[in-house]
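First comes the structure, then the notes that go with it.
Of the protein chains in this complex, one is absent; all others appear in place.
Letters A, B and C mark the chains as written, and numbering starts fresh at 1 in each.
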Amino acid sequence: MIGDLSIPVLIASVLTASAPLIIIALGETLTEKSGVINLSLDGVVLFSAMAAFVIARQTDSLLLGFLAGGCAGMFTGLIVGYFSIYLHLTQVAVGFALSLLCRDLAYFLGNPYSRVQGPTLLATKLPFYDSLPNSLQVVLTQPPTVWIALLLIFLFYCFFSFSKAGLSLRSVGENPAASFARGLNPGRIQMTAVLAGAFLVGLGGAAYSLSLKPGWGRPQGAEGIGWIALALVIFGGWHPIRVALGAMLFAFLQVSGIGLQNLFPGVPAQVFQTAPFPLMIFTLVLMHFSTGNTRKQDYSENKTQGFAGKLFLSRAPKALGKNYKQE
Amino acid sequence: MKNLSGAKLTERAAFDILLGSILVLGFTALILFITGAPVLAAFQNIWLGAFASTTKMSQVLSVWIPLILCACGLLYTFKVNLWNIGIEGQIIMGAIFAMAALRVPGIESPLLRLFLAFLTSLLGGGIWGLLAGLLKTRGGVHEIFGGLGLNFVAQGFVLWLIFGPWKRPGIASMSGTELLGRELWLSTPPGWRMATAGLIIAISVIIITWLLLEKSHLGLNLRAVGQNPRAALLYRISPENYYLQSISIAGACAGLAGFLQVTAVYHRLIPSISSGYGYLALLVVLLAGYRIMLLPFLALFFASLNVGAVQLPIVLQLDSSLSGVIQGCCVLCALFILGIRQRRRQS
Amino acid sequence: MDVEFQHISKHFGSVSALTDVSLTAHSGTIHGIIGENGAGKSTLMKILTGYQSKSSGTILIGGQDVKLDNPRQAARLGIGMLYQEPMDFPPLSVLENFSLGTPERKDQKLRLALLSLATRFGFHLDPDRCVGRLTVGERQQIELLRLIHCKTRILILDEPTTGISPAQKEVLFPALKRLAADGMTILLVSHKLEEVASLCDELTVLRHGRTTHHSAAPFYLPELLTAMFGAIPEQTDKIPKRSTGEPILVLEDVEAAGERLGLQQCNTIVTEGEVIGLAGLDGAGQSTFLRLAAGLTTPIEGTVKLFGENLPRTINASLQAQRLKTSFIPADRLEEALFAEISISDHFSLRRSGNTFWHSTKTSRRLTQEAIAQFSIKGQAEDAAGDLSGGNQQRLLLALLDPQSRLLLLENPTRGLDIRSGQWVWNYLRSELSPETTIIFSSPELDEILYYSDRILVFHDGDIVLDSAILNTSHDVIAAAMMGMQEQ
Partner (left out) sequence: SDEFIFGLLMVGPSNDHGWSQAHFEAGKEIEKHIPGSRMIYIDKVNPADRPGVTVPFLVDDLVSKGARLIIGNSDDMTDGIREAAMLHPDVKFIHISGDDALNPKSPENLSNLMGKMEYGQMIAGFAAAMTTTTGKIGYLGPLINDETKRLAAACFLGARYAWTSVLKKDPADLSFKVSWIGFWFNIPGVTSDPTQVAKNFFDSGADVVISGIDTTEALIVADQKKKEGAAVAAIPYDFQGSCNAAPNACLGVPYFNWVPGYTHFISKAIADSWKKEWLWLGPEWTDMNNSMTSSIGFQIGKALSGEIQAQLATFVKGLGDGSISLFSGPLNFQDKSVFLKKGEIATDMQIWNLPQLLEGMEGASQ
């Protein structure tokens, strides 16, 4: 029991709340694994959320809505990619400017649609719903986004660990020049990763305006999420499973904030709401000390091989954020 | 570009500016067109909203002041390649410390109390900056995320104060702490909405920054650290030291902005005391290409956009965030042109 | 398959790296390419692999004109290159490095291929080890095996022997000869004349981006030298140094992290005025030793005493070391010692920071002019350090040296320098500085150490395995020690 939330309710709402965040964070993981930082997340999430809601409302089709969200994300990805991969501009600068631009663009374009009714993605009962015990019913009645998110975690893990394509992607993130010398095309691989990642981010955004916080408005409710996703990727040491766990932890903190309110009536509700963000960021510090000063221990020794080892080893892709100029 | 003659440079710059403005205006017009809003009317209202009357112009200045303060601070951190995104939190902390000083009982002279607030705001912002710096140098947390974390902490802190210890008698509310006594408001010229003291502070900060960065060893050392920390060590320049110095200075500047927000603009502490000026300042500095000479003008441009855009909802029922769209667009276009240029030079 | 370069030219902006280079490498032969630093060797090779694009000229493979825009196309034609500076992925495992770029998908197959090839060449590689912890030599080995595994028919080796032990050379060279005999075309780039002469069937000499000489075995070395340097460089004779015998650097059972194995249980005393050469395969501990003395790395165990003072275990160690008039020049100048985009004169003002609050451009400008003249640096005061050539960067660093330095720590001081510049550097060090100045330097070139130092420390896997005066040791003993073989 957290405050007045029973465990099943808690688990249920954590799953629901974390799904979009997981999708977004995994998208960014993909991008960063290829060596590009897409810092525009915070704005892009809002922008795609807006696009998704508007389209879904106009066409009255959730599918088109999600598609629009994804494409909106992809479009911003195109900008980040072109600016950093082909124009060799500072990725952080581009990302940051784009982030603010997208946010305000979303507010501006979405203005006519703020706080109007639109289609929302409902939680679906599982086939064997009635046979389940009550607590499980609560936990397992979830919108499809949750199942998609969980599936994505698994897919990402396999992609990075076992697939040849995953290896090439990682190699580009580590040393683009070398992978070029090996006959790969770093530019194209990075662009693909950025677009795919941004598409996922867009989907995540759509998941907010169409499922988790249905509707559009200023504020929509997804503000700040992009920054958290970015932090999660580091927190997760660029490892899909850990990133996802991080997302769930964040969702847990946010949800329990509501429950805790009644435990500590003295503390204003607002404080509980801001708490998860710093908590998230400062786990990074702990991470840093727990994994030992990364500046000292540079490369994994044999012991860190194997699933568990990889899970707790965190190292940024060597070429992360550095633009690769082909000679 | 060292092999280019001055005339050629200015010519090229003029061309860039022209190209940039065309791109920005084009994009914005497109956006307006999409929403079916009257394009010209929108621009015209923004312009009038910023410059129609002295009251409005003074309002623009009152936005310009915190903006330029933060921008100057950011110059220091950019020199050492730090992305001081924590600047928002540093503004808030400056404001909080200033407020705390103003609440100190027993001091009679308003001037003394204000001066105390002035100093503590420097301290508050500085400490908050230093913290982000330490998180980076000691905690190995990238300054962007350390900074964001601290922003949220500051945000939570100010809310807690407003709803907790410092809540106004009777009801706590988002409208912030109780209003300061008139004697603690920085005086503004009649009919104006901008404190003269603020203007003086801002201008002197610009000058000091210029001197430090261009004429003193500090500027050069910061630059060296930014370019190659490892090498800096071989020149008896301790990178860690300069990271902390630069980010604390930046924090102090932001703190000043916070001080002015409290004593000159809101006359109380409100949850969103920073008004997003920190992030806006980051954009200004990016647009200026880290050149201090351009800062005042671009900051003025951004400020007038902010103020002018308030007309959009009043007159045209458009959302005022159009200003943000224009601002972000300016920066992206500037970057774009820069990128194209570099590309040209290589081939 | 024959490789034929026809009138190849290559410009980097204003720099022309290659002008009208033509040469033919016949299949079944090993074709050597030599030349002083910056002659254009690597560039020519990179053009052949499509890593860099040529400005003009044509390349014929097996007689027909081919398009080589990127390494992929080159690989399709069976062209593979072992790059001078390792082109691999330190964080990835040996196996992953091996598999990248091969069409092969099956992990198991690759593993077997790797192991069998390794045994064939007498290399010892653990497929699951992470490449970052291997020596440059071992990394080059992986590359080589990969290239052979990829059925390369035209093999390019750019300085392959930098990190390879004599023992491994014994294995590698015959293997190369065999590969050539099997019809492979091998292009070998190297500075080591003896090696090239012994291995190659034909030789081409590049100088300032032009072919200046071509000949087939057997080779006449003086001739080659003239082709490389214009004139055969004269040896400067040794200037005796005066050691006061006073200890200035003392390491007491120091243990430190760094390179691969760092340093273990290191005890040494360095006395004033000595010139000490540090020998060893790269990564054996020399640079850790130098950085310890410079205070750039701090020991995990034990103490480092500099001029009688213990260095603190903080970042300030290096600041204190410098206060004690210790200067360090790292091997990688742009990475560790210079600011690529800061002008030469500003480097001088940086040196002088702390003396005054405001920095005067006039003074530093004056100092710079003097230095440029005295050290004959090819560049202007306002040029960015990054645009200087390797040799000139080295000269700049020497110019920035504090002339009062009492302890000089030089990591591979002649790295990337041609013989002439190298000699210039040593002349400067030994004649311009006061004879009491202690010098500790590391070098991959045994001859350099034997010639310039009074005393030698040989490192192997983080241990000092030999510490003796130059006079009572010999080339072979040192070489053996470097391989970890104790002389009986």
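Definition applied: contacts are C-beta pairs under 8 Å (C-beta built on N, C-alpha and C of every residue); 3 or more make two chains touch, one makes a residue touch a chain.
Since this is a predicted model, take the numbers as computed values, not measurements.
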item: Chains in view touching the one left out; value: A, B
item: Contact with the hidden chain (one of B:V24, B:V63, B:V141 or B:L332); value: B:V63
item: Listed residues B:L159, B:A224 or B:I237, member touching the removed chain; value: B:L159
item: Interface residues of subunit B (partner: the chain not displayed); value: 49, 53, 55, 59, 63, 152, 155, 159, 163, 170-176, 179, 193, 265-268, 270-272, 274-277, 306, 310-311, 313-314, 320
item: Contact set of subunit A toward the excluded chain (per top definition); value: 4-6, 9, 12-13, 16-17, 114-117, 120, 122-123, 125, 138, 141, 212-215, 217-224, 254-255, 257-259, 261-262, 265, 268-270, 272-274, 277
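One rule holds for everything that comes next: only the chains that are shown with their structure count from here on.
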item: Result of counting contacting C-beta pairs for A-B and B-C, higher pair; value: A-B
item: Subunit A and subunit C, separation of their C-alpha mean positions in angstrom; value: 44
item: Between subunit C and subunit B, distance of the C-alpha-averaged centres to the nearest whole Å; value: 48
item: Residues within subunit B bordering two or more other chains; value: none
item: Contacts with 2+ other chains: residues of subunit C; value: none
item: Residue ranges of subunit B touching subunit C (in the complex, touch as defined); value: 2, 215-217, 220-221, 223-224, 227-228, 230-231, 233-238, 240
item: Partner subunit B, residues of subunit A touching it in the complex; value: 39, 79, 83, 87-89, 92-94, 96-98, 100-105, 107-109, 111-112, 218, 224, 227, 230-231, 234, 267-268, 270-271, 274-275, 277-278, 280-282, 284-285, 288-289, 293-295
item: Partner subunit C, residues of subunit A touching it in the complex; value: 164, 167-168, 170-171, 174-175, 177-185, 296, 298-302, 305, 315, 318, 327
